[in-house]
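Let me begin by presenting the structure, written as structure tokens, before commenting on it.
Shown here: the complex without one of its protein chains, the others still in place.
Now for chain A:
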């Protein structure tokens, strides 16, 4: 990526003091975390927007370059790769939104002001519309014909919730002490684990969700 920087003269973005290479690396991290996490993580809209801008800039540069120049081939491959990572990341999020629609919307309505949003504004509109079309579809085809007391979509029974107890592989980025893995029950005591930088573990997702969002661990 340093090669691309010097060829295109890509400068630091005004919003964050990150080079294009760093943005791509953060995007790849977010992509992998999203892929392996059972729940929908924070929306990294600034990374997506920034990367898309870079891609459009690179495409412009290609158009201006002389034909047959070897750099063009390299740039084209890089653009293909970046586009794949972006699309895969957004597709993964979309799939989770479609699967856990009511859960995601509930989470959003319970969110307090200070917490980061897990849905971008466009994703939020999509989630709401998807939920309503699904509900009206069921109403028109099935629920309309049922006896009167069964005509509502009972969301307590029908929502699909992500399985936060699934196991994930992770790599530790920052030293973290005192992660509460098992809570105290009648038979066993609490289990507290210290995570050292560079370690790789396989654990239940639930105690790690905060650490994944803060960037202290990354899923592999």
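Just so we're on the same page, a residue touches a chain if its C-beta (ideal position, glycine included) is under 8 Å from a C-beta of that chain, and two chains touch if they have at least 3 such contacts; residues count from 1.
FYI, contacts and distances are computed from a predicted model.
Student: Look at the options "Serine/threonine-protein phosphatase with EF-hands", "Regulator of MON1-CCZ1", "DNA replication complex GINS protein PSF1" or "Elongin-C" and return the one that UniProt uses as the protein name of the missing chain.
Tutor: Of the names offered in "Serine/threonine-protein phosphatase with EF-hands", "Regulator of MON1-CCZ1", "DNA replication complex GINS protein PSF1" or "Elongin-C", the absent chain's UniProt record gives "DNA replication complex GINS protein PSF1".
Student: Over the whole complex, note the residues of chain A touching the chain we left out.
Tutor: 48-49, 52-53, 56, 67, 73, 76-77, 80-81, 83-84, 86-88, 90-91, 94, 98, 122-123, 125-126, 129-130, 133-134, 137-138, 140-142, 146-150, 158
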